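All protein chains but one are shown in place.
Chain nomenclature is as follows: A, B and C, assigned in order of appearance, with residue numbering initiated at 1 for each chain independently.
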Amino acid sequence: MILTHRNIEGIDIVSLSGRLVMADVPQVRQKLLAIVEAGNGKLVLDLKGVGFMDSSGLSVLVSVFKAARAKGGDMVLLGLSPTVRSLIELTRLQHIFSIFDDEATALARLAESAKSAAG
Amino acid sequence: MILTHRNIEGIDIVSLSGRLVMADVPQVRQKLLAIVEAGNGKLVLDLKGVGFMDSSGLSVLVSVFKAARAKGGDMVLLGLSPTVRSLIELTRLQHIFSIFDDEATALARLAESAKSAAG
Amino acid sequence: MTRTIGLDVESRPECIELLSGALCGVCQRQLALPAADISAIHLAMVEAVNNVVEHAYNGESGHLVRVELELAPNRCNLRVRDHGQPMAPGRLAAVTTFAEPDPEDPDTWSTRGRGLAIIKSCMDTVEYEARDGVNTLFMSRTLATGESA
Partner (left out) sequence: MTRTIGLDVESRPECIELLSGALCGVCQRQLALPAADISAIHLAMVEAVNNVVEHAYNGESGHLVRVELELAPNRCNLRVRDHGQPMAPGRLAAVTTFAEPDPEDPDTWSTRGRGLAIIKSCMDTVEYEARDGVNTLFMSRTLATGESA
């Protein structure tokens, strides 16, 4: 599991690539929570490179989403592979996760939610 | 293992595709020997579609080669994948098998050997 | 003709990946099953094995996890076996569909409890048996096309 991290105007963009499974979960959870902790809780999680995920991977997504919301931010998902998208839809998590196909739209949504929170 | 058979001017052209392994050997050996038996012993064996072969596959090649030679014909090989080629070279069988990259050359060689045998 | 392969690893998260590779390799390379079937069988196996490592063996490494993949022309049967702590009776039967999480209610944002429901949605039949110290989760899926091999 490879994790890369950028920050654009206060929004954290993290790309994961590999298989998000139990063996990788402790490390990925810790890194993502540390990024939310250090930043302002606005996170784009780019899963383009994730070809497979199990329920332990979903638990990471929910934990990080909760941490982001608790800070007044949000976590949105980007670039879901068909397999990952169908797992998220099967488990109904599309009701709480915003899902985008392109980064600009995802960034715009998070920037907007920042404004409306500020306004 | 899929086997297709054509005959061009007295030369049999057989294409194999799949994995030539122990499970397929009895059936492939029998079909090839039947073709040599029914024809004049001139055979092009096209292995383009064979991605993997083991020593039981080599034993088929040698058996069919022997049967072809015994009839005054020959068996030549066409379209070896890198894996199959390296198995044949490892086991030194390139010393007895003629190996070609294109069908026209293979056919020409067999037609020629027919003439020289006749002349 | 029905063929079976048994796979076994130690109860460690990193070893589950070996099972994934082996299972997908068999289904894909040797049998050329349709992608939807492979995905479902693969996910069900991973969830079942995760549960063995986490619950039956309480996260302890060094125990045996065994998977049996049985391939019949129109059916794939999967057995996941352990000799750890068995699942509570009735636990599997109590699993229903996924609760809809409510965007307004953080209490519905559950971080766990999806494994068994995922297994049930991937496979047609799911049964559990604890007998003589061996626990077996039996899962079965009908294959539309059968083996192409």
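The definition used in the following text is that a contact is a pair of C-beta atoms (placed from the backbone, for glycine too) under 8 Å apart; a residue touches a chain by one contact, two chains touch by 3 or more.
Everything numeric in this text was worked out from a predicted model, so none of it was measured.
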**Asked** In the intact complex, which of the depicted chains does the undisplayed chain touch?
**Response** B, C
**Asked** Which residue, C:26, C:126 or C:139, contacts the hidden chain when the whole complex is considered?
**Response** C:26
**Asked** Of the residues listed, C:5, C:36, C:99 or C:134, which one is in contact with the missing chain?
**Response** C:5
**Message:** Touch as defined at the start, partner being the missing chain; which of B:30, B:91 or B:105 qualifies?
**Reply:** B:91
**Fill in**
Listed in rising order, the chain B residues that touch the chain left out are 19, 21-23, 25, 52, 54-56, 58-59, 62-63, 65-66, 69, 83, 86-87, 90-93, 95-96
**Item:** Those residues of chain C which, in the complete complex, touch the missing chain
**Value:** 1, 3-10, 12, 14-15, 17-31, 69, 71, 149
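Here is the rule we go by: only the chains that are shown with their structure count from here on.
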**Item:** For chain B paired with chain C, centre-to-centre distance based on mean C-alpha positions, whole Å
**Value:** 45
**Whole-Å gap separating chain A and chain C, where each centre is the average of the chain's CA atoms** = 26
**Request:** Two or more other chains in contact with one residue: find those residues in chain A.
**Result:** none
**Asked** For chain C, what residues touch not just one other chain but two or more?
**Response** none
